[in-house]
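Only one protein chain is missing; all other protein chains are in place.
Note that the chains take the letters A, B and C in the order they are written out, and that residue 1 is the start of every chain.
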Amino acid sequence: MTSEIQTKTSFLHDPSNPNLRFLEEVSAHTAGVSRLEMCIQCGTCGGSCPPAADMDHTPRMLFAMIRAGFREEALSSNTPWICVSCYHCVVRCPQGVHIADVMYTLKSMAIRAKLYQDSTAPDFSRSFVDNIEKYGRSYEFGLATRHYLKHFPLRLPGMAPMGFGMLTKQRMDIMPHKIDNIDQLQAILERAKEVEGLS
Amino acid sequence: MNDKYLYYPGCSMESSAKAYSESLAAICEPIGLHLEEINDWNCCGATEYIGISLTPAYSLITRNLALASLQADGTRTVVAPCSACYLNLAKADYYMQERPILGENVNTALAAGGLHYDPGSLFIRHLLDVIINDIGLDKVKSKVVRPLTGLRVAPYLGCMVPRPDYEHRWSNPEYPNELDRLLKTLGAEVIDFPLKTHCCGGHMTQIGPNTAFELIRRLVSSADQYRAEVMVTLGPMCQMNIDAYQGEMNRHFHTDYRMPIIFFTQLMGLAFGLNAKQLGFGRELVGTREMLQRIGVEAPEPIEAVPAHKPRMKEGLPMPRMPGDEEVN
Amino acid sequence: MTGPFDSASKSPERIGVYVCHCGTNIAGVVDVAEVRDWTEKRLKGRGVIIARDYKFMCSSLGQEMIEKDIQKLGLTRVVVAACSPHLHEQTFRNACQRGGLNPYLSELVSIREQVSWVHTDKHAATDKAKAVVSGGVERVIKNEPLEPLRVPINEATLVVGGGIAGIQAALEIADAGFPVYLVEREPSIGGHMAQFDKTFPTLDCAACILTPRMVSAGTHRHITLMTWSEVENVSGYVGNFTVTIRKRARYVNTELCTGCGICQEKCPKKVIDQIYEAGMGYRKAVYTPFPQAVPRYPVIDKPNCTYFSKGTCKACEKFCPTNAIDFNQQDELITVQVGNIILATGYDLFNARRIPHYGYGRLANVYTNLEFERLSNAAGPTNGEIVLRDGKTKPKSVGIIHCVGSRDRNYNNYCSAICCMQSLKFAHLVHERTGATVYNFYIDIRTTAKAYDEFYQRVLEEGTLFVRGRVAEVTDAARKPEEEGRLIIQVEDTLAGKQRRIPVDMVILSAGLEPRKDAKETAKLFGISCSADGWYIEKHPKLDPVATMTEGIFIAGCNTGPKDIPNTVSQGAAAAARVLGRIQQKEIFIEPVRASVNQDKCSGCRICNNLCPFNAISFIEDRKVTEINAALCQGCGTCVAACPAGAISGTVFSNEQVLSQIDGLLMLNLEYMKEAPELVAV
Partner (left out) sequence: MTEQDQFEPVIIGFTCNWCSYRAADLAGTARVKYPPNVRLIRLMCSGRLDPTFVMKALASGADGVLITGCHPGECHYIEQNYKALRRYQLLKRVFAQLGIEPQRVKLVWASAAEGVKLAHEITTMVEEVRALGPLHWGASNGREVHDHLPTEDMELPEEAEVMA
């Protein structure tokens, strides 16, 4: 199956067509083989998606936009940010498109192009990753308080009982936990960023 | 059978999912499960890092697999109890094979820390898979001293364990029967929960609470319609969203659900006769007192087996059966 | 074995080489003129006296060119470099024969399928074409003049499968006056079509058009009908197959039975009918699947019969007015001789339970297409009333889901061809009989045959609602009060770009068509090719769709892939026409690809004795040598390859031919390699 696709993607290498470059770029930044060119626009993904109502485009429409080369429109869509990674669409897709992973790709491309509409989600990811890069572990208390303070200050009072509960039930550590060999992890991530062309 | 399993706990097991961790520790001995924690493991990045960059995110995940390889010593299986961790580890292993360039890049990065991982060299499995398929239900059954007779439970697996299931380890990506079978073995009355692998909202509780509340409501209300007394899960994030955010969800929709949700290991411990405190009971925000009382006493009267709106067919046309179909347990 | 060319000695042959352009198909990639020049110059020493290129070698002018050269230049061998031998080998053999040369002294080598169509580098392709031609020249030198084998054709035909394709084929042949054995696994012929109520797009009643055909087949003086029977063994070859058929015990003496039906009435044992009623209705343990069954004699279903399981009952026997019940009946093995075989073995339905999120088997009011056919059939379990699983409530709204298990790489990649029209038919029937609101959920509407799109227009006019989107799930988990107690179809309406949840009372799944579960075993039994998923492979998908690669065995209907009734019937008739053509010829010529033993060389080691799956090899005890029966040999060559003494040789693919071809392909035949060493390494 993979080989079939790899032969097919070679058809996309048409330097004269800038629209196809966006599709290629998205495919290149996706972890597995995206299979975006296989989408038949059946809508199984949009039908399966639990939070579809909150998206400004269904996944299927987004794929059509990617294939048409509508770069800015696609990267500023809120759709990837609403995706809850439930993988219903992935297992149901009759064409085997790696939908959830394409959503991750679009997020990372939107962050790089600064095209996201709402900074809540990118900020959350950033804060989460900052903690990991610093400690090697996630740090829920720091993350949740910082994040809610910034983005949902009015909700904090409502959330307080829950946060209080989590603390008293000893389900949240006030202090972060750091792994022993954090230097090694940081060196790895540094090198990874070089490979990715990020640093 | 493998003597030991390499164990990747994941961050939540040490904080929000302590009950999971404690109950797992308690049941290991009775069922003969030997877990060896991967030394100095790091966070898998959840669903956040892969939405920021590709190679760093996969290098972060794969560092754990590289460390596990060093510790392998005859075993090849890594066990993760957390859904998101399980998926991330499995995913890195799979995609590094599907797209070799990703594998090369990740190993270039790992080399900076003196590490290396050969994709495909370890089996990444979820705790439930190991209990069902390696330990076996017969073994589990033999340890049950306090059957959970009459307790109506809603099996809730969430998304990331049965899907996308790269290695086809589960009976079905949408209606897997593994958790149902385990809970039946413990003596519980297991409802045919239609939303058993639907989404709890994931990280949306943090970045889009309204979206998440709606998803939580669907799950809790459906479990309630089926008159479940408790939901049983196997993922820290699922447990946290449904447990900790249920109150906030109730305020949002002006509802008053009180649906407790616990980890399957906690129920196993109860059935094995262990005490509730040792199993992490009391850490949940939606209390389990009623539920515990029901199994503490003699087996209660079973309640109506089917929710009111699902009429039972006694006459009329026969339900479909197809040649070659086996009954799903 | 000897070396293919002993030295640079000149071959005594006079060889003509013809390089085809195939328009631009070959010439667009391969430098045809260069191949010609090279051949003429460099293979002269191997006996090539003329090399030509031509636009279309297969045209009559191209063929005449070969004929004239044979006559004028005295060619003794011919090599054509063109397309695949599977396409035109016979064409050029015929041309040689017309020119006066034994047809087996020619070779067709492929420089189209194996060169110009698969390579892009023109230089490399031209070099490869030279090597291929060189291989052909070396091989043809070792070809021997042969005569095709003549095989007489037995006039009788076996038709396997009594659905509409098999019935059609049997009737065509029988009407022409030749005997037919029609074998059917079930108690009655009729197949899937007998289960339907209406047929699209004309809405003819299926029973009304099928039953007369069934009766003709059942009473035809040239048709021997064997139902409740299966083929167990096939041996022999085209023109002369020996077929063993197991006629399962019916426990009813068909000589005495009048088909009055009293036994079925009196039988106390009720069984869910999984086959004919698709699990929607009941039958007795002694039964005919339906009232119009052909033959009209019932069978006793042994595993479900109370007498066979408990030893008492015998109600059928007691009440039978003609004493036709016979509990002692045994299976019979019947052997027949036939010249040709037609397989019309049909299809199975995709198991809708494999898609649990569509709810089949879990949610009561989710039906499969076959279940709905029974539900809407006037002779079905509800007498044609379209009702919910409770047996009485009429649905107020119905959702019909297309492409269930089809066009989906998780299940079957292919389009099941009939589902669109079938779903439109269902929409019409539901609308007409219940007045319910009907939704059709589709990816694409494919209504491509005569009067099909007109039917789509009609269904649109009737007010069926079409939603373009593949259904994501069917659930009973209500989110809103209006969804309570109903089935909710969740789908993206792709034309509106919005997710919708549509509550309905009944869901019909248009499950796709699949190969029979035992299709592969059947293919093996008859020795025909079968694709990996189980569909039978045609000799040529376009030009020879009802023949197989096995001489004398033909295929018709859904066993090659999903088909509607018109196509199925056409194929049944087409297969019959092919068989009749054979019968009229009285004998056919087949390829003389056969193995033979040089008994002087045979050491009697018997290694080859167990290698032949066709039992063509036998050992002559008194002389301690092995012998091959040319009539049974199929020419696979396994024994030739295995003989340690080199005593077995095979025609058309002899050791000498293959070894020479290797030399040719590796360009070892060029006598002047010193002059052009680079050519060796192309």
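The definition used in the following text is that a residue touches a chain if its C-beta (ideal position, glycine included) is under 8 Å from a C-beta of that chain, and two chains touch if they have at least 3 such contacts.
None of these values were measured; they are calculated from a predicted model.
Considering the whole complex, the residue from C:Ser216, C:Thr447, C:Ser570 or C:Thr638 that touches the absent chain is C:Thr638. Residue in contact with the omitted chain (choice from C:Trp117, C:Phe319, C:Tyr452 or C:Phe619): C:Trp117. Of the listed residues C:Thr258, C:Asn610 or C:Asn629, the one in contact with the hidden chain in the full complex is C:Asn610.
Panel shows chain C; residues 1, 3, 84-86, 110, 112-115, 117-121, 124-125, 127-128, 131-132, 135, 520, 523-524, 527, 529-532, 537, 549-550, 593, 607, 610-611, 613-614, 634-638, 640-644, 646, 650, 652-653, 655, 658-659, 661-663, 665-666, 668-670, 673-674, 677, 680-682 of it touch the chain omitted from the view.
By definition in this document, only the chains that are shown with their structure count from here on.
Between the chain pairs A-B and B-C, more C-beta pairs are in contact across A-B. Centre-to-centre, using mean CA coordinates, chain B is 47 Å away from chain C. Chain A and chain B have Cα centroids lying 23 Å from one another.
Annotation for chain A: residues touching 2 or more other chains are 88, 91.
Residues of chain C found to touch two or more other chains are 357, 473. Contact residues of chain C toward chain A in the complex are 357, 403, 407-410, 443, 468-473, 490-494, 497-499. For chain C in complex with chain B, the residues that touch the partner chain are 272, 274, 279-281, 351-353, 356-357, 360-362, 364, 367-368, 371, 375, 381-382, 387-392, 473, 475-479, 484-485, 517.
The touching residues of chain A, counted against chain B in their complex, run 2, 29-33, 50-51, 54, 80-82, 84-88, 90-91, 100-101, 103-105, 107-108, 111, 120-121, 124-126, 128-129, 132, 136-138, 140, 144, 147, 151-152, 155, 158-159, 161-162, 165-166, 169-173, 177, 179-181, 184-185, 187-193, 195-196, 198.
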